[in-house]
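Shown here: the complex without one of its protein chains, the others still in place.
Chain IDs A, B and C follow the sequence of writing; residue 1 opens each chain.
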Amino acid sequence: MDMIGIAIKITILIAYAIIGTCTGLLFMGIGRKIVARVHNRVGPPFYQNFIDVAKLLSKKTNISHGWIFDLALLFSISGILLTLLFLPIGGVQLLSTDGDAFLVLYLLAIPSLGFALGAGASGNPNAGVGVMRALVMMLSYELPFVITLIALMIYYDTTSLATIVRMQSINGIKSWAITMPPFMIAAFAADMALQGMLMEQPFDIPVAPHEIASGPMVEFGGKYLGSLMLYKAIALVAETTLFVDLFLGGGVVAHGNFAFVINFIVWLALIFLLFALSILIAASFPRFRIEQAFGFYWKYEAIIAAISLIWVYIMVIK
Amino acid sequence: MKEYELFIGPQHPGITGNMMYHLWVDGDTVTKAECNVGYLHRGFEKLMESRLWMQNIPLVCRICVPEPDVNEAAYSMAVEQLMDWEIPDRAKYIRTIVLELARIAAYLMAIGSYAGSIGIYTLPQWSMGDRDYILDIFEQLTGARVYHIYIWPGGVRWDMPADLPRLIEKTLNYIEERLKLYDDVLFENRVFFDRAIGVGKIPCNKAIEWGVTGPNLRACGYGYDVRKLEPYAAYDEIDFDIVSYPDLGKFDAHEAGDVYTRMIIRRLEIEQSIAIIRQALKKMPESEHILKHPNWLRWKVPEGYAFARVESSKGEFGYFVVSDGGLKPVRVHVRGPSYTHGINVAEKLLQGANIADVSQILFSLDICPPDIER
Amino acid sequence: MGLHNGDKMMRYEEWSKLARKASKRSLWMVHFCTGCGAIEMPPVMTSRYDMERFGIAPMATPRQADVLLITGYLTVKTLRRVIQVYEQMQSPKYVIAFGSCTINGGMYWDSYNTIKHLEKYIPVDLYIAGCMPRPEGIINAFLELMKLIDEGKARGWERYQKYYDKYKENQRRVFNFEVKEEEKEEKEQKREKNEEH
Partner (left out) sequence: MKSIELLGKGEEMHGRAYIKLSADEIEESIKKLKENGFNHFVMLSCVDWLDKGKFELVYHMWNYEEKEHAMLSVDIDRNNDVMKSMSHLFPQIETYEREIHEMYGIKFEGNNRLTPFLLENWPHDPPMRKDFDSKKFVKQMYESIPFIEGDENEGI
């Protein structure tokens, strides 16, 4: 590849990182505002999260707990950025390969593992319990999510995310996967899995403040916490984008020369709606215990996902 | 995973104030719990021995922070017993109203903080905001939001303003409306049932022996309430029924003495308190509001032992006052309700509990550390 | 960040001005109810007074927080934890003390277990007077603290670093309940009085 090509790729990479963080932080801020309205109060300004990150990054002392602690955070952020690169955003996918639907699933696990590594290195028992819970949570929500993913792959006969998005965008909204009955129930299962990925109630078990004092984050402070917030912002975008890509046609509604602008806006609106739905659910439910969450995913959600899988299989055979 | 130690508190969101539980945890199960209190010990009982009888009134209300009025009432009643005073009828009714308003405020706080402990942050926001309207009533009546110093030996400090009943009625109506929303969010929430039913059960046959009182005892199926056992203020003239375990009104009864039942009892007693206040406002007679005091600086209280008890939102509050006929009390000993269920009972309930449930068990017991430590 | 070198001092100054602007609008406080003033914290945090408007939020652990609220009297036992919490917080960090009991002991002036002057043990950036301070007072204090941060005057944490030994000595004395014997002096004073008579 020539130099110009590499330069363009790097520029786009930086643009992705900036778009990812800014969108994530903005949405988190608007989310706080929405939750505040539910709570009957005014709430912080929508740009509050930018200020928070700026403040955390400008802290003067930053206590590290060894090189694993430092490295783990880097691990998480690079993992989540890589995930973002593999996801089609408004139909545009930066990196692609065959079977990237599986790849994304694995890449999404990397940040959690990095997180676990860092929290483990901090040596706080609360963090240890939190990490255990986070790993169990990952194990629980992956099952229904993978089943729905397999259903999609069988239906579209591909393992490439880009193909799934392209197939769904042929006729605009009408061809989105969510318009089909089997995928409606699959989308429900996947949305619950998304709730777990975003760590919102009733699945905010790994970071429960009243139980384990915010779990893995307990020893993070200053710049480390700031980086963690950046990671969370990107993760929010990546996880909701995955859902949009799988069920909502990646937000692709227009084709043509400048269609990507429209698609980008539709994508933004869709991930925001998903995020808003998630925080509204969070505002009205208590949290589960870990074994209850596990049971919920493996009993009810997995069965729902399996029904959709069988349904899709019958449809495909016919 | 090998056994490890966990400290819940004193700086921890999942603790009911400034106290600490030292937990030994194996996997997810607590194998041993030890309560560590004393973070709020101000030595009130020592301070009271060196102050005049009237000077103690501003001190006693600091003993239970969420519900200060019960302390003033209990101390005043103990002094009245020693002085052989019968307080005016109007003062009795005003005391009833103030104590019940304080009870509603304390329950709103308890329910809110419980809801926070299981992760539903909407309810604390609502209930604390609504509690503030009750504090507004207190502000109009007594001049202060939290520490009122309103109930005095011999009656109440000043008469109730003529327009206050209207404000009280308005606030009560508002809170009744809001309770329906609370039901939707917490008390009829499926996840709440999953979390709370069968968790943190007080063994009902042991409850009395362990010294459990108040709503926690009523959740075990014993309908004991100091308001009925030893009626103080105007409770003997007011018609109300005690809420106790199997009869939970519109809510389903599940298991006796668990977190669910304890919280439902609190929820129902808010409605009961509202009914009591309405009756008291209707029946309130016109008379003096306070007896004439002797000069406070030379006020000697006759010799003797007196014990006064009041039903607070947390349980039975008792004041044991000993006088040797002097200017100052010889001894004032406070029985805080949390003294039993915060230390002994909580230690026993936490043993074998899941660490996810530790916080909700503590909040559902409604432990108030200042009344343990004083 | 990290531009602590002398030649980059100008840029550091400019940067720290920006940092102060950010940190004044995002004050996170430790969730620690040290005394009875904590009863007025829920109303301030929740729907009626809503301090999240100003970017103030409660945080579960001291590592994540900027502001330590001392809500009322402190017993010696709590002071030990407060200092632990304060030292775990990451600077810049601020301390707001509530109520008259942190200023001079308030109504607990003769109690054997409460410390009387908080500023002998940790640096205090701001006091709120009253027992107890009203929610409006608390919000006002936060606004005042924001002003101080903006002007670069809230530097209690630098003071703590500078006089660390003195603070530690005071803390050691109070933790061990060290009684300073003044009996000799008292006796001498009495003797002098007697002689005068």
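One rule holds in what follows: a residue touches a chain if its C-beta (ideal position, glycine included) is under 8 Å from a C-beta of that chain, and two chains touch if they have at least 3 such contacts.
Bear in mind the structure is a predicted one, so any value in this text is a computation, not a measurement.
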item	value
Contact list for the unshown chain, restricted to visible chains	B, C
Touch criterion as defined above, residue of B:G112, B:G129 or B:G318 at the omitted chain	B:G318
Selected from B:I8, B:V37 or B:V156 as touching the chain missing from the view	B:V37
Which of B:E209, B:D239 or B:E286 contacts the chain that the document leaves out	B:E209
Touch with the omitted chain, as defined above, among C:M29, C:M51 or C:I115	C:I115
In subunit C, positions touching the absent partner	76-77, 80, 105, 109-113, 115-117, 119-120, 123-125, 154-160, 162-163, 166-167, 170, 173-182
Hidden partner chain, residues of subunit B it touches	37-38, 41, 43, 45-47, 49-50, 81-82, 208-211, 213, 222, 224, 229-230, 304-307, 309, 316, 318, 320, 322, 330-331, 333, 335, 339-340, 343-344, 373
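In the analysis below, only the chains that are shown with their structure count from here on.
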item	value
Centroid comparison with subunit B (C-alpha atoms), farthest chain	A
Centre-to-centre distance between subunit C and subunit B (centres being mean Cα positions), rounded to whole Å	31
Where subunit A and subunit B are represented by their mean Cα positions, the distance between them in whole Å	45
Subunit C: positions in contact with at least two other chains	31, 46-47, 60-61
Multi-chain contact residues (two or more partners), subunit B	12-13, 125-126, 129
Subunit B residues touching subunit C - in the complex, by the definition given at the top	10-13, 17-18, 38-43, 46-47, 50, 58-59, 62, 65-66, 109, 112-113, 124-126, 128-129, 131-132, 135, 145-147, 370
Contact footprint of subunit B on subunit A as seen in their complex	38-41, 125-126, 128-129, 132, 201-202, 204-205, 208-213, 283-290, 292
Subunit A partner contacts - residues on subunit C that touch it in the complex	1, 15-16, 18-19, 22-23, 25-26, 28, 31, 46-47, 50, 52-55, 59-61, 63-64, 66, 89-92
